[in-house]
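Starting off with a structure, shown below.
Of the protein chains in this complex, all but one are displayed in their positions.
We call the chains A, B and C, going by the order they appear; numbering starts again at 1 in every chain.
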Amino acid sequence: MFQKRTDLALEARELWQESAERTSRLSGVKATKTKLEGYPLTRVDILNRKGEEALGKPQGSYLTIDLTTFWQRRTDFFERAVRAVGSQLKALVPAEGPVLIVGLGNAAMTPDAVGPLAADSVLITRHLVSSMPRQFSGFRPVAVFRAGVLGTTGVESAEAVRGLVAQVRPALVIAIDALASRRCERVCATVQLSDTGIIPGSGVGNHRSALNQETLGVPVLAIGVPTVVDAATLAADLLEESGLPEVDEERLRGSGQNLMVTPRDIDQQVRDLAKVIGFGINWALQELEIEEINALLS
Amino acid sequence: MFQKRTDLALEARELWQESAERTSRLSGVKATKTKLEGYPLTRVDILNRKGEEALGKPQGSYLTIDLTTFWQRRTDFFERAVRAVGSQLKALVPAEGPVLIVGLGNAAMTPDAVGPLAADSVLITRHLVSSMPRQFSGFRPVAVFRAGVLGTTGVESAEAVRGLVAQVRPALVIAIDALASRRCERVCATVQLSDTGIIPGSGVGNHRSALNQETLGVPVLAIGVPTVVDAATLAADLLEESGLPEVDEERLRGSGQNLMVTPRDIDQQVRDLAKVIGFGINWALQELEIEEINALLS
Amino acid sequence: MFQKRTDLALEARELWQESAERTSRLSGVKATKTKLEGYPLTRVDILNRKGEEALGKPQGSYLTIDLTTFWQRRTDFFERAVRAVGSQLKALVPAEGPVLIVGLGNAAMTPDAVGPLAADSVLITRHLVSSMPRQFSGFRPVAVFRAGVLGTTGVESAEAVRGLVAQVRPALVIAIDALASRRCERVCATVQLSDTGIIPGSGVGNHRSALNQETLGVPVLAIGVPTVVDAATLAADLLEESGLPEVDEERLRGSGQNLMVTPRDIDQQVRDLAKVIGFGINWALQELEIEEINALLS
Partner (left out) sequence: MFQKRTDLALEARELWQESAERTSRLSGVKATKTKLEGYPLTRVDILNRKGEEALGKPQGSYLTIDLTTFWQRRTDFFERAVRAVGSQLKALVPAEGPVLIVGLGNAAMTPDAVGPLAADSVLITRHLVSSMPRQFSGFRPVAVFRAGVLGTTGVESAEAVRGLVAQVRPALVIAIDALASRRCERVCATVQLSDTGIIPGSGVGNHRSALNQETLGVPVLAIGVPTVVDAATLAADLLEESGLPEVDEERLRGSGQNLMVTPRDIDQQVRDLAKVIGFGINWALQELEIEEINALLS
């Protein structure tokens, strides 16, 4: 059967349920829905081996914040989004110690640029805390690494991050990356946080090696934003909804090969979401109000 | 019925043939196929009112060069593409007089950037010919206008070009724009030249007023590169091919609204094609060899 | 004698006084100093032919706001700078009618980029007021033109603006350009407003034709920011201060030819001042508060 592509645990669970035709129960996976600052929040916990196999993702927690209404720009939409992302991050971050932020992806290719763009909104304090410890005593040391891509560095992101972790010795790595979603309506409208690191083969680009506690020796928090839908996956969904369950994968792949589906104004959307993530990180790590972050970044 | 979107005369003809179920004959339209520098060339002539109505495009010639094999980077692929575009342009260009090149579209949005990027590869000579006529006697005066988009200027491209034409008084305007194709395989693999100007409502962006002889008072040659497929059109094609002729337009539009399908490496592809177009223009207008253009632009 | 280069009326007056050795009185020129939002403001009025000859600038008013303390980032420094620029603009702007903002200079060369960068912070409303007059009844129509430079367009800025003025028919043109100062301490620390238009041969780049009421047929308000000091002028000043009045111009020009003196962090400074100017224009033309401008531009 045609393998639909998604990097969201939320959608992996949906796909399982569709394939199981909603009759069996998915064991080893727990899902809960709430609201946060006005935005829907879904939490999927993969509890054990069975859950891992069913969803094809490692054990851990996956939080998905639905920012669809963000684009309606209602009252305080930006501040609420920052607090929604920031408060979930805060619950996953150790109380103290330096943090290394890793922006994954290709800054020169918009759908892959959410990592490096978010890095541009992070308050960088490690050098200040270390050279002026008294003046910056209220700040947590934060450093940033823009990993680039294999074609422009010759070095796997995971290798380069490993080298930097050995120098910087952070208590936590936060890795930000672009993801693929299965559903158009989630593209540039969702942020996924997880405590499992970044898994090989995911994402929009092709960052092949894992960034996780096992490979880096420190906890890795992953923040992902779906920015594309695989064109073949979109087509497969449309065909199925039209009552044609038998899809010729070869044909679909052929049509959709190397194609991606993105919003028309992806440049603006990726920039805006990257800012939400950068500010959310500052809010969580430095305990600053949004106006304070604005003043420090200007 | 669902209205499939295309800006290529070639595809408008295909769509007509499909809807007519290949039984009737399309009158008022003539199509011929040849090869040029190794690249297939299709010429569609819309001869009269009947042809205009059938294809929804104004009377005139539409030349489509199929650069699919360009991406295999075989021997001389760049030089051959430049000569293919250049030689067709040359046949459409008046023997002398100044030329105004207009790059339409949004430089900050990759699929819409082919116009401004091509403009960057055009040899700009008008000011040199006018200030040093003796030294630059061998050059045709060429000026360039990057029109921007309504949201960043407040002025319709057609209005601004009209104002500039009144000052520069060119013998010809060449307008370069991004187009929408109906077929994924033509995206970033095709260049359409036509002597009809640019028609309202076309393209990737939304340049609403026509640029043509009627509105500008000088002949307008249009160069278009399809860089996107409308997501709903892609889906409609896939559904039909699966034997489902009844498509609910509303649904398709809903799924695909504001989505576009592009190649994964669209940044590189748009840049490369823009260079082919800019060099083709220089080849046609200045009668320079490709190495000479390279030396002058470096 | 060595001709020191400046585009500021304020400095032209200083140079006159120095050359006159402070003994004679400068007739035809009036200068007054006040404070505005905490920033010093100097107003130089050139009243007649005599004043024009003495200062080498056309009759009119030249307002110079000294933003040196801006860079200390004290309380409300940005808001105060916007209001200082905005309130002076407001006094010079007709009560109603469309306005065309012209960003002069080369966006790709930092010291010359203040015009195009300021244009990016201007609220563009002309197309909205015209397509949705009821909804946008509270806004004045504003359009923007980024003129580029001769080498990348082949068209003199003044020619292109003239063409656009004929189409847009504004009640006022506001032209923004980078200037040369004679004093390092004024670079990126001063904004000059004048009701005389932009004079040929000025500025950092080389915009040769005048933009003024005479050439465009509408009033032209000029906003200039000095971003460079001519290297030879700097040297001449230093030599004179050291008690060496006899300067060999040839030598100085030789050393300083094609060199400019700029602040080390010119990129940040030019961006910040461009934002002050863009916001000042919005404040003056649209009568919006700064938070409202922020919300509309985000």
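Quick notes on this structure:
Methods note: contacts are C-beta pairs under 8 Å (C-beta built on N, C-alpha and C of every residue); 3 or more make two chains touch, one makes a residue touch a chain.
Every value quoted in this text rests on a predicted model; they were computed, and no experiment measured them.
The chain omitted from view is touched by exactly one of C:Gln167, C:Thr196, C:Asn212 or C:Thr262, namely C:Thr262. Residue A:Leu164 is the one among A:Leu41, A:Leu117, A:Leu164 or A:Val187 that touches the chain not shown.
Across the entire complex, the residue among A:Pro58, A:Pro141 or A:Gly224 in touch with the chain not shown is A:Pro141.
Taking the whole complex into account, chain C touches the unshown chain at residues 108-110, 184, 187, 229, 231, 234-235, 238-239, 241-242, 244, 251-252, 255-256, 258-265, 267.
Along chain A, the points of touch with the absent chain fall at residues 124-127, 141-146, 148, 150-156, 159-160, 162-168.
Please note the rule applied: only the chains that are shown with their structure count from here on.
Put simply, the C-alpha centre of chain A and that of chain B have 37 angstrom between them. Centre-to-centre separation between chain B and chain C, using Cα means, comes to 39 Å. Note on chain placement: the centre of chain A and the centre of chain C lie 45 Å apart, centres being C-alpha means.
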